[in-house]
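Let me begin by handing over the structure; questions about it come next.
Only a portion of the chains appears, each positioned as in the full assembly.
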Amino acid sequence: MCLQAFADRDINLSKIESRPRPEAPWEYLFYIDVDGSLDAPEVQEALDRVRPLTNRLKVLGTYPRRAGDDIAPTPAVDAPAPAAIPTEKPAPAAACPATPRNPQLKNVNPRPDGARTTVNVGRASIGPESFTLIAGPCAVESRHQIFEAAAMVKDHGAVILRGGAFKPRSSVYAFQGLGHEGVQLLCEAGHAYELPVVTEVVRPEDVGEVALHADMLQIGARSMQNFGLLTRVGQTDRPVLLKRGLSATIDELLSAAEYIMAAGNHRVVLCERGIRTFETATRNTLDVSAVPVLKERTHLPVIVDPSHAAGRTELVLPLALAAAAVGADGLIVEAHPNPENALCDKDQALAPDDLARLVARLRPIVAARAETD
Amino acid sequence: MCLQAFADRDINLSKIESRPRPEAPWEYLFYIDVDGSLDAPEVQEALDRVRPLTNRLKVLGTYPRRAGDDIAPTPAVDAPAPAAIPTEKPAPAAACPATPRNPQLKNVNPRPDGARTTVNVGRASIGPESFTLIAGPCAVESRHQIFEAAAMVKDHGAVILRGGAFKPRSSVYAFQGLGHEGVQLLCEAGHAYELPVVTEVVRPEDVGEVALHADMLQIGARSMQNFGLLTRVGQTDRPVLLKRGLSATIDELLSAAEYIMAAGNHRVVLCERGIRTFETATRNTLDVSAVPVLKERTHLPVIVDPSHAAGRTELVLPLALAAAAVGADGLIVEAHPNPENALCDKDQALAPDDLARLVARLRPIVAARAETD
């Protein structure tokens, strides 16, 4: 909403940073770099529009663009966006010079200065400056269901809406999702509730159409080494949520990300979602260690999906807390207005109350991280 | 060559069965059902042509086609074949009435009478009546290489030539195969040496073109749950070699086969190729148990790839012997005229000598099976 004020006036926002306010978790400070003189009337006008929507607005100063910077704004949700590159913080983290650089992972490797990438998804962003909550049903089931779901997740502070329209199901006879119509419904719900949306693509031939509408493309665990699909999403300008395969090593996950980046799309978010082990008490075994290991080996943001690891609603909350504590940049969780009626993964869906509890319990953990990082 | 004699005269061979001769392993008895009267001149002519090429030829008798039989000949290598159904033995094996039938696997489930399926691949076949050796390089590298490889594998008794043209590589910067040109070279080598060919497909959009040329389509381990690809190969009439995923359960492999069959293509061969475990002494852990378990749960043929399990040339031989003993219907092995120059998987390639030794050692094991089955 804020950003619209600038967009309407054709002012480039060359950098958007958000910082959680330590004293008030889940409220954020936004740092925005504006292309243009502070004195320009359209800039002043935009700032005036934004002021009432925020708690505090402060202009920190002006400085000329650095040469070589080609940082572009995140594409607006509904605009067919030009190739965009994620906003990067100049040098927030300590450099890690000792990490051996793997030439096979040239785009994925840590940056020499240790800077971590933030990937913008519509008006949300995923990166070191915030803890991003993505929530929504496993599958889009109907207009009614996805609108209810969108309302519910918005209410509880999620900033991106998830919902599968192309479901990769082990059985050919299981519900396979609503396809492009599902994507359509998801996007409508996202618009209505001002939530950017993420949805899975499974066939290369669907990617073009889905990328026209959805804000972020999800590559599922079963597709992590579907190299044709990786290359195809790498040819779009949409951010990509890349899930770790059920038995993929961390290095293979990084190699999969390199496929996407080598095709030109640098807006990749990695996601740990549980690996396959001998233990049957959980659907998969959440490998929380993957988060710090990935942070050593790449500059890309890392989030966690506790839902597909847990497989049971009651376990989603503790795993989510573990993920927040271990340093994930956010979470993607399955939430459904009515879990008992869910067509897919109902045993692991969070009901509205569960989601409320999750957010309440996450808040102090996230604040704790912010305090001490 | 034999079959050509019938094809030239437009005589339908409605069933081709081969039986290993127990006293002389790797020699086979062929049982051929001919559509037509024994008295017809073109049938006599064909039989005359065949006689000198075989050691023994015996007409076992004539009988009218049973109603309901819609068994069709295997499509010739280079003909755009009509939808074909694998030749089935009437009732060779004991029925297994107790096996619970999974409605999600209706095409894959064991047949009520326990009959096992034979899948014809060009003039070769894979099923309970024979032990089929597929061999060739990991990747097609050049015309010279694939012709040398074809000569080598033909020499040592392999009946299908393998060679990858679309290689799914963990790293985007690794050799990815020669693509459609590689398929072309593979097919030329196959024709030259009268070997049907199998090659991997990885993207749905390539399937149509590859299916025009190759005799069998391979679905790699990393694609076992690429459901779009499964459906796509299910829409062709080519036999499909479906490999088990690195961490796929046996039931998930069967569910993947059901995807192909549900799309209309019943000519599916399953392949165990090693699963991912904690053990690092081998590239993967060959799960030989999968063979008897699969035989309980499906009528489809099951072969084993010892090469990708072993990861090292020296281990391919013992694993191949284990696979033969455990009841596999055949093997697919990587063999290269010049392993040290291989562009892909060189550490596990069999050199000509290794292949010779493999065949020599397999012979008595296969004979032993035949004696006691």
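Read from first to last, the chains carry the letters A and B; within each, the first residue is number 1.
What we mean here is this: contacts are C-beta pairs under 8 Å (C-beta built on N, C-alpha and C of every residue); 3 or more make two chains touch, one makes a residue touch a chain.
No experiment lies behind these values; they were computed from the predicted model shown.
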item: Given 2 placed chains, full-complex copy number; value: 4
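One rule holds for everything that comes next: only the chains that are shown with their structure count from here on.
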item: Centre-to-centre distance between subunit B and subunit A (centres being mean Cα positions), rounded to whole Å; value: 44
item: Residues of subunit A touching subunit B in the complex; value: 103-104, 168-174, 202-205, 222-223, 225-228, 231, 246-247, 252, 255, 258-259, 262, 276
